[in-house]
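Have a look at the structure below, then the notes.
All protein chains of the complex are present and in place, except for one that has been dropped.
After this line comes chain A, so read on.
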Amino acid sequence: MNEFKLSILDLLKEDARLSAATIATMLGAKQEDVSAAIAEMEQDHVIVKYATVVNWSKVDDEKVTALIEVECTPERGRGFENIAERIYLYPEVKSVYLMSGAYDLLVEIEGKNLKEVASFVSNKLSTIESVISTKSFFILKKYKQDGIIFEEFEDDHRLLVSP
């Protein structure tokens, strides 16, 4: 990945709504070069999606998120790929990571309430053949996610005018 593309990603990561024209001005580049680089990165799935980071705790219909440690038996020749796929295809599953250490997969699940998450773990996840065991941890509060701090403690405290 060249420096130009990295600079574009840095800006988009902070604000996905920046136009190619604005990015071009900010980087001192040509707009068509920025547009081309973005298109290329979209095509290569470097840029996967332009999503919004939501602080769900401020939304009325609150969500429950749990992290599940999953221990499972890998398959000959394919390792964890098939099992991971079987898990990540469920829409309730927000993320799946293959981990080093005491367990194999870390699965993030989101549900409307505790019951829904519990039922997913017992009925869907634990019943997958190669899954040996699961341990569920419910998230009580999100302080920071993907580099974004949810509390608004770093507001602008500067004087409106100063020398």
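Convention: a residue touches a chain if its C-beta (ideal position, glycine included) is under 8 Å from a C-beta of that chain, and two chains touch if they have at least 3 such contacts; residues count from 1.
The rule is short, and it goes like this: contacts and distances are computed from a predicted model.
One chain of the complex is hidden; its UniProt record names it "Aminotransferase", one of "Aminotransferase", "Transport permease protein", "Cytochrome c oxidase subunit 1" or "Dipeptide ABC transporter ATP-binding protein".
The chain not shown here is touched by just one of A:9, A:27 or A:46, and that residue is A:27. Taking the complete complex into account, A:162 is the one of A:2, A:100 or A:162 that touches the chain left out. Along chain A, the points of touch with the absent chain fall at residues 11, 14-15, 18, 22, 25-28, 154, 156, 158-163.
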